[in-house]
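One chain of protein is taken out of this complex; the other chains stay put.
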Amino acid sequence: MGHSAKGILCEGLSKSFHRGAVTAVESINLKIDQGELFGLIGPDGAGKTTLMRLLTTLLKADRGNATVDGLDITEDYKMIRQTVGYMPGRFSLYQDLTVAENLNFFATLFNTTVSSNIDLIHDIYVQIEPFSDRRAGQLSGGMKQKLALCCALIHKPTVLFLDEPTTGVDVVSRKEFWGMLAGLRTLGITILVSTPYMDEAMRCDRIALIQAGEIMQVNTPQGIIESYPLTLYAVKAEDTFRLLQDSKAYHNTRSCFAFGSYLHLTFRGEDPNLVREYMEYLYRKGHDSLTINKIAPTIEDCFMYLMNSKPMTSTRL
Amino acid sequence: MSQATKVLFVQMKAFVAKEFHHVFRDRKSLLLLFGLPIAQILLFGFALSNEIKNTKIGVFNQASDSESLRLIERVEASQYFEVSEILKNAQEMEDIFRAGKAKLILIIPPGFGQDLVHADSPGADLQIIADGSDPNSAYTVTSYLQNIILDFQKGLNPAEIQQRDYGLVTELRMLYNPQLKGAPNFVPGVMSLVLLLICVMMTSISIVREKELGTMEILLVSPFEPLLVILSKAIPYLILSLINLTLILILSVFLLEMPIHGNLLLLFAVSTVYIITCLSLGLLISTVTQSQQAAMLISLMGMMLPTMLFTGFMFPIENMPLPLQIISHLVPARYYYIIVKAIMIKGLGIAAIWKETLVLAGMAMLLLLISWRNFKIRLE
Partner (left out) sequence: MTSDITIKTLRLSKAYGHFKAVDQISFEVYAGEIFGFLGANGAGKTTAMRMLCGLLEPSSGEASVAGFDVYRRPEAIKKRIGYMSQKFSLYEDLTILENIRFFGGIYGLTYAQIREKGKLLTAELGLEAQAHSLVGSLPLGWKQKLAFSVAVLHDPKIVFLDEPTGGVDPITRRQFWDLIYAAAARGVTIFVTTHYMDEAEYCDRVSIMVDGRMVAMNSPEQLKLQYKAGSMEEVFYQLARKAQRSD
C-alpha cells in the first residue's frame, strides 16, 4: 500500500482495449484531496468512464497504479468496494422495483439500513419520498437521478464516483443536481464527477481536462482560465455565420469559434493594431453593427486551445 | 450464528426477494415460467388421449379356455381397445396389418389357462405384436395393453399366483421396427425439457440483464461477494422450478391420470439435483455472454435442441450413429429422463438410479466450478 493519504492518487495509470489496439487512458497522473469536488471534463470517448471504472476497481490497469483513500485499486479492491459510492453513466437501478425497494435493497447490500443513514441523504430523499411506492422506471429523469444518488450514498461512502450524472438531462435538472453535490461537499465526501458539459466545470473545486485518453491540464477552474495564454476577443455582427466564415478566412486569425451569438477569436501575435486591422477587414466585407470586446475565456475556450496546441502540454501535475 | 454469516444471510434474503419481484412483475417471464409447462402437458396429453381411444386389436386365441376368454373380455371392456379381428391362423397377421384393420395383435398360446395356474410350468407366454410403422403410438398402445394384462393377473385368485411373482409374462415384439426400444413417454420428457428451459434460460438471462442494465456495475462495486450474486440468482429459480415440477406432476396425475409408482420424495430429491445442474449451466452461459439475446439464443439453440434430440424422448438414441450416441452422454436431460421413468413408471428406488444421479451431481459440480472460475469480478 504505502500510501496512507486519503483522497485519490493516480500514477501513470494506463488502460487499452482490444489487445492494445485502442488506448482508453494513457499515463494518467492525478491527485485528488480528501473532501474535494473534482471534475473530469471531456467529450465522449475521452476516457472518463474508463478512468472511473479503473478507480472503482471494475477494470484492471495495464500499467501504473492508483489508490483510493490509501487503498490500492488492484490489491485492496475488496476494501475499496466497501467504502466507495458509485453511480454509473446509465441509470443503473432496478426499473421494476419501487423507489423504496431500490433503496432498501442497496442499503442491505452495503450491510446498513436506510434509517441509519437518513441524515446524509435527507435533503435529497425528501424530494423522492412522495414517490416511494412508484416503480423506478416510471420516475422522471431528474427523479431517477436523485434516487440513484441516494442509492450511491446509502452506505456513507468516503469517496463518491459519479460518471456523467447530468448527461441527457435538461438545464433545470442539471442545476439542481449540482446544487446537491455542493451540499455533499460540505460533508467532507471526496467526489469525482465526470461531465461532457464544459460549463459545469465552474462548479468544481478543481478539474482535469481530458481528451483522447490523456489529461491536458489539472487546476482550479479559475487557474485554468488564468493560464490561457492568448488574448481572447468576442466579436458580434448582424450575420453570425458570414462573420464566422470571413473571420476564419482572415490571415491573422489564429482561432475562431462560434459561441452562442458571439464569435470567440484569437489573433496570431499580440500586436494591439491587430484588432483595428481586423475590424477594417470586416467593414470592407460589408458587416454591420460590429462589436468587439476583450473577454476572459471560458473553460470551453481553454479546452479548445489545449486540444489544438500540439504537442500536448505536460500531463504532469 | 456469527455476525458475518448473519449479514450474509440478510443480504441474500434481500437479493432473493428482489429476484422474485423481477419475476412476478414481468408478465412475459411469468407466462414463460408457468404457461410453458401447462401448455406442454396439455398439448401432449391431448394428442395422446386422442390416439389411444378405441384402438383396433386382433386376437389370435390358441387356447380358447376360460382364462383366455376372460382376458379378452377384459381387453374389450377397456375404453382403449376394440377387438376387431379374431384370427384363425398366424398367416392372417400380415394381411390385417397391411390393411390397417388392427394396430395390435394379441397372441394367446395353447394351454394358457393351464400354464397360468400351475406352479411347475415356466409361466404363460403372451405375445403382443404391434404395427411399428408408427413407433410412438405402437409403443403407447402396447404399454396400455401390458397394463391391462398386469391388472388381469392381479385379479386372479391370489392363491393361484402366490407361487411366483410373474405368472404372466408378456413378450413384446415390434413388427416392421424390431429394434425400437426407448420410445417416448412424454411426461418425463416434458419434465426434463421444461425444467431445463426455465433454469438455463431464466438464470442466464436474469444475470446478463444486470450486465446490460448496468446494475452489475453497482453490484460489483459493493461489499457483496460476487459469488453470492451467482448463488442468490440461483435460489429463486430453484424454488420456482420446484413449484413447476409440482405443477407438472399434479397435472399429469390428475388430468392425464398418470400415476407415480415410486417414491415422491425421492423424485423431488433427484429433481433438485437435475435443477442444480441446469442452473449451473445457465450460470455458465451468463458468464460468457454480454447480451440477453445472446443468452437466449445459446439457451435455445445450445440447450433445447440437443435436449429434444438426445434425451431419447422423441428419437430413440440406440438408432443414432455412434458419434451422436456419444454426444448424448453429455446431455444432462438424458440421465434425468432415465431417472424419472424409473421412479415414476417403474416405481424403482435409489438403487436403480444412483449412477445417473451421480453423473448429474458430477456435472453440476463441474459446471459450477467452471462458472465460478469464469465469473468476472471486474468488467473485462
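A and B are the chain letters, set down in written order, and residue numbers restart from 1 in every chain.
We adopt the following convention: a contact is a pair of C-beta atoms (placed from the backbone, for glycine too) under 8 Å apart; a residue touches a chain by one contact, two chains touch by 3 or more.
Owing to the predicted nature of the structure, the values given are computational and were not obtained by experimental measurement.
**Student:** Touch partners of the unshown chain, restricted to the chains that are shown, please.
**Tutor:** If we consider the entire complex, the absent chain touches A.
**Student:** Just one of A:84, A:150, A:198 or A:274 touches the chain that is missing; which is it?
**Tutor:** Going through A:84, A:150, A:198 or A:274 one by one, A:198 is the residue touching the chain not shown.
**Student:** Any idea which of A:75, A:170 or A:270 touches the chain not displayed?
**Tutor:** Of all options in A:75, A:170 or A:270, contact with the hidden chain holds for A:170.
**Student:** Taking the full complex into account, what residues of chain A touch the chain not shown?
**Tutor:** 42-46, 139-144, 167-173, 175, 196-199, 211, 240-241, 244, 257-261, 300, 303-304, 307-308
In this section, only the chains that are shown with their structure count from here on.
**Student:** As a quick test, compute the distance in whole Å between the mean CA positions of chain A and chain B.
**Tutor:** The mean C-alpha positions of chain A and chain B differ by 59 Å.
**Student:** Given the complex with chain B, which residues does chain A contribute to the contact?
**Tutor:** 53, 56-60, 77-78, 81-82, 84, 86, 88-97, 101, 104-106, 108-111, 135, 151-152
**Student:** Spell out the part of chain B that touches chain A in their complex, as residue ranges.
**Tutor:** 7, 10-11, 13-15, 18, 21-22, 25-26, 213-215, 217-224, 377-380
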